[in-house]
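Structure below; questions to follow.
Here the complex is missing one protein chain, while the rest keep their positions.
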Amino acid sequence: MAQNSEQSLLILQRLLADGDAEALRERHRPRLPEEQPLPPRFRHSAAKTPEAIEARRTILREQGIAIDQLCGSDDRMDPETLEGNIENYVGLAQVPVGIVGPLRVNGAFASGDFYVPMATTEGALVASYQRGAQVVNQAGGCTASCLTESVIRSPCFVFDRAATAGAFLAQVLQQIDELKQAVESTSRHCRLLNLRPSLLGKELYLILEFFPGDASGQNMVTLATEAVCRTILERNSVTPTRWYIEGNLSGDKKATMLAFLSARGKKTIAECVLPEPLVRRYLHTTPEAMFRYWQISVLGGIQSGSIGVHGHYANALAAIFIACGQDVACVAEASVGATRMDLTDDGELYVSVTLPNVICGTVGGGTHLPTARECLQMLGCVGEGTAPKLAEIIAATVLSGEVSIIGSMSAGDFAQAHASYGRKKKS
Amino acid sequence: MAQNSEQSLLILQRLLADGDAEALRERHRPRLPEEQPLPPRFRHSAAKTPEAIEARRTILREQGIAIDQLCGSDDRMDPETLEGNIENYVGLAQVPVGIVGPLRVNGAFASGDFYVPMATTEGALVASYQRGAQVVNQAGGCTASCLTESVIRSPCFVFDRAATAGAFLAQVLQQIDELKQAVESTSRHCRLLNLRPSLLGKELYLILEFFPGDASGQNMVTLATEAVCRTILERNSVTPTRWYIEGNLSGDKKATMLAFLSARGKKTIAECVLPEPLVRRYLHTTPEAMFRYWQISVLGGIQSGSIGVHGHYANALAAIFIACGQDVACVAEASVGATRMDLTDDGELYVSVTLPNVICGTVGGGTHLPTARECLQMLGCVGEGTAPKLAEIIAATVLSGEVSIIGSMSAGDFAQAHASYGRKKKS
Amino acid sequence: MAQNSEQSLLILQRLLADGDAEALRERHRPRLPEEQPLPPRFRHSAAKTPEAIEARRTILREQGIAIDQLCGSDDRMDPETLEGNIENYVGLAQVPVGIVGPLRVNGAFASGDFYVPMATTEGALVASYQRGAQVVNQAGGCTASCLTESVIRSPCFVFDRAATAGAFLAQVLQQIDELKQAVESTSRHCRLLNLRPSLLGKELYLILEFFPGDASGQNMVTLATEAVCRTILERNSVTPTRWYIEGNLSGDKKATMLAFLSARGKKTIAECVLPEPLVRRYLHTTPEAMFRYWQISVLGGIQSGSIGVHGHYANALAAIFIACGQDVACVAEASVGATRMDLTDDGELYVSVTLPNVICGTVGGGTHLPTARECLQMLGCVGEGTAPKLAEIIAATVLSGEVSIIGSMSAGDFAQAHASYGRKKKS
Partner (left out) sequence: MAQNSEQSLLILQRLLADGDAEALRERHRPRLPEEQPLPPRFRHSAAKTPEAIEARRTILREQGIAIDQLCGSDDRMDPETLEGNIENYVGLAQVPVGIVGPLRVNGAFASGDFYVPMATTEGALVASYQRGAQVVNQAGGCTASCLTESVIRSPCFVFDRAATAGAFLAQVLQQIDELKQAVESTSRHCRLLNLRPSLLGKELYLILEFFPGDASGQNMVTLATEAVCRTILERNSVTPTRWYIEGNLSGDKKATMLAFLSARGKKTIAECVLPEPLVRRYLHTTPEAMFRYWQISVLGGIQSGSIGVHGHYANALAAIFIACGQDVACVAEASVGATRMDLTDDGELYVSVTLPNVICGTVGGGTHLPTARECLQMLGCVGEGTAPKLAEIIAATVLSGEVSIIGSMSAGDFAQAHASYGRKKKS
């Protein structure tokens, strides 16, 4: 998850842009429900009666949130709006959406009490995140910080020998400014942040890091990469035998150590501190027991050969990605990271989640589709500069899920929860 | 992807169950379109006019496939049918579905020409898979073999010392038959296939492999694991200090080397051989050029620290999982595997995909929801014993996607394809 | 580090072979210095005067240990004894040997107070292990258990199609007994323990696990694998296009997740419990501080993408391997594993090291060379059945090193230790 120092400095300066460190600290400060009351939460979570659904709708309406598209009360979507989204189109798959909320987030970009839409068919999932959100809320909410925004592409240039590749590279490294300009000509938003070469014998891979604006950015960076490559090929006196716009080193659509180490997408951290009484009351266990289980889960993850170590990030990611019109295949790469638990000197439970690869956007892709738009609006993630806000809400939700599942494992009620929520009643 | 020898034998015997090796070879035999014509494919893939959609619907109807739910012509779903699927339910997210098809599969379980529903908002994705399917079809289709069906859970038992853990384990290893019975008492379908201990100091993890029937099976194996643990704890004279139903060694919802090595879910292989003229005609490149790029992608994948090495399995997995009511979070674990290309002595392109961890099911989870049900019916994957068929269709689709993207990278038209399909027209 | 259940049972039965579980527990019991005094340790560890060396020699002699070869007082080795060890021989490299000891081990195979020879040129290394050994001794020594003894080879068979590979495999799986016999015909000691197939498209890899007796066994299993392959090829009615005696899946001479998961070589665990007063006195820190640092080191290891997670196993492995005539290149594969620290309810520090891949032997390779022989004799590791004993002593030494370095990191005196030991004096 390492950045080089220049980039890191830019990142931190951005975090502090509209104020000083003190202002950021203030945004990150817990807001206890006693001081600042929470908006209402839903009751009877399992109920699917019209009354129950209407009650939820009312609560959301009072918060200024419309769910007409989700409820199907609006007209069906005009397929023509799907231009650029799909081919051989025949209709719409439907995935049920449940709400986790309110979830109090004291983020650098996301500040507020959010109702988070999760599209899933896995029983107990929403209930589990809701339980986590509840204990997080009672502790004053969680912090969240989106540290980076970038997407990687890695074109590859093939030569006859390593030395020729090196001669080519020597020229590329002196063309960085031109490459940056070439990228900016392809899009108003896209910028080339960094170029790192990786030479393996006679094949030269370039790891290009782009800033994608509020888009998740895969298409954008493909076009930008083409511009980079064309510029290089025009300018360079050394010519490769062959070249490819992507050499499969970018970590696109798959879990990789590269992305874990260097951040692909939005690197985001969320954290909270849970006092013992809250852990006892809401999770029926203790900070110490959860900390113990966390160690077991880390050692288990290490033995399994996972990338990073955590509980079930993919559950939140997939559910929010479907609801919010994201590229769901990116769950593969986004679901790596590290959950950290610790005991504070006061016996509280410290919890953080670090997600180096949250690929998400608030423009482009499926974000304009009716139900997706509604879900993004529910989160206040429509309009310029909202992509890091979305990443922070995602991380906060992921945190709630880690708190809940680790609480459940520690308390020993995991199987029971699935038995009661995740099954049809026998009748 | 290794099995032990007893399990492997069982697997192969099952593959051959309704016939001998000769019969399997016959099922795997390519069926050229000249011999056995293909059902019609869609035209004007980008069009979303009512006429275009109706034309697609007509083609499907003639193949006996209804898409009323996808088209929204049926009544809205009764939320009460969502019992066991979701909590805090408010409505339905909609994801556009495009069809890749026909795709000719000559599988051990899946034999036929399939229209594969893919739910996605990523432009060019369906078109790319369609292109791959087309060249695969012209070559007589692809083979597919679902080799294993299993799901892993890994409870953890904590002791004061490694020696105590060892004494506990010695007893467990003599209780295997009782544990198998305990599992069978929890479900008609679930069976304990294998128990492997992993001792790390004083902590004993058990890797339990279950057969989940046609369900994807995560809930089923949670309950089965609880039965295993309870039985062990009752019978065993050595008592652990603590125990957990899941020690995070099972690879649930994340990419792991463990699962890549030992198969979590349905290990499935699909393969085809593409003659040069077809590669030239449909992919505008040559077998040799694709084989060259494959090497570059393998070396790129290795440098990225991915688990296995491939192009973009997650795209097919996510799109089919959403359409077919699967647990989409499992894209995280399912999207590992290995794509193999080779040149035959005749200069044809051999392509295979090996997916050790396809987690899918045809009962349970979201499979009964209206649009999901319709999509599963489209694939003929409703009814007992259809889960491995679904896995094979998924692998065949994944194969088409690898053929297409690697073709595109080799031909140098990847960026162009995204520019033409994946964008709104400027007007 | 998982075994299948049949193998695991065999392993545990062997551990209990000469007694019941109670006897093993007795062997594992700490022996406090107050009850059972330790043999003398060396003083003035940095001194290299003739007197200092002679003093050490005297201590060893009193323990029945000769070091004439190490001291160079014997005749030079006759090069003819190097037959089968080296080609283009010109002479002998010399590596200084320091002694860590006594180190009290209460192992399943290794029981006693050992003087461990370490060949190294890295200043502070021996002193650091010595410090760890000292605190381990004061706590009554460490336990050690060699759980498995196996070496892997992985021949690969190539076919035209996956289905042909499957038909070939179906026959192999019914030939296991013949393959076992074929292996036994190649060596008195070698046995085939397990055969696991791994099918990747049209290529079939077999993971063969052999028991190598007291040898480290790489040559032995190469010949055994050839016998396995020849037998398969003679018996099988399906013929591969090509085959290779090793498909690079065995983890030979490199760190792999496969070996970490399934044990390559001798899987060995060592552990001890250190009371707080000892930690304070010998390591100048506390169990809690060491436990805290352990967490940091685990999270650091995860971020680095290591296989397993630990401090510096390679230091002990390389030093003992050189001293004892082992195959030093195997440090690459042996130096993976997991260090576990925990706090007991009484505030003591629990420490274990789990090494799944200790490749070592007491016959064959370089074990008969004069200085190696002397070092093996120093450890009582000459004669039949001593290989697991050697593995346990190695693990115990590794444990001492982890205790020392983590103590040093926690106390903040790591840099200082290197400054005082690892440098020439400025004069």
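Brief remarks on what is shown
A, B and C label the chains in the order they appear, each numbered from 1.
As a working rule, a contact is a pair of C-beta atoms (placed from the backbone, for glycine too) under 8 Å apart; a residue touches a chain by one contact, two chains touch by 3 or more.
The model shown is predicted, which means the values in this text are computed figures rather than measured ones.
Contact with the chain that does not appear here is found for just one residue of C:Phe109, C:Phe168, C:Tyr205 or C:Tyr282, C:Tyr205. In the complete assembly, the contact with the undisplayed chain comes from A:Asn194, out of A:Thr81, A:Asn194 or A:Gln377.
Which of C:Val126, C:Leu208, C:Cys381 or C:Val403 touches the hidden chain is settled by the complete complex: it is C:Val126. In the complete assembly, the contact with the undisplayed chain comes from C:Asn85, out of C:Gln36, C:Asn85 or C:Thr239. Checked against the full complex, the candidates B:Pro33, B:Gly72, B:Gly112 or B:Gly305 give a single residue touching the omitted chain, namely B:Gly305.
In the full complex, subunit A touches the hidden chain at residues 1-5, 8-9, 12-13, 15-16, 21, 24-25, 28, 143, 145, 147, 160-163, 166-167, 169-170, 173-174, 176, 194-203, 205, 207, 257-258, 261-262, 269, 271, 305, 338, 340, 342, 344, 350, 352-354.
Within subunit B, the residues in touch with the undisplayed chain are 1, 257, 260-261, 295, 298-299, 301-303, 305, 307-309, 338, 340, 342.
To be clear about the criterion, only the chains that are shown with their structure count from here on.
Two copies of one sequence, subunit A and subunit C, touch each other mainly through matching residues, since over half of the numbers at the interface are common to both. The rotation that brings the Cα trace of subunit A onto that of subunit B spans 180°, given to the nearest 5. Subunit A and subunit C, compared by their mean Cα positions, are separated by 42 Å. With touch defined as above, residues shared between interfaces to two or more other chains in subunit C number as follows: 1, 257, 261, 305, 338, 340, 342.
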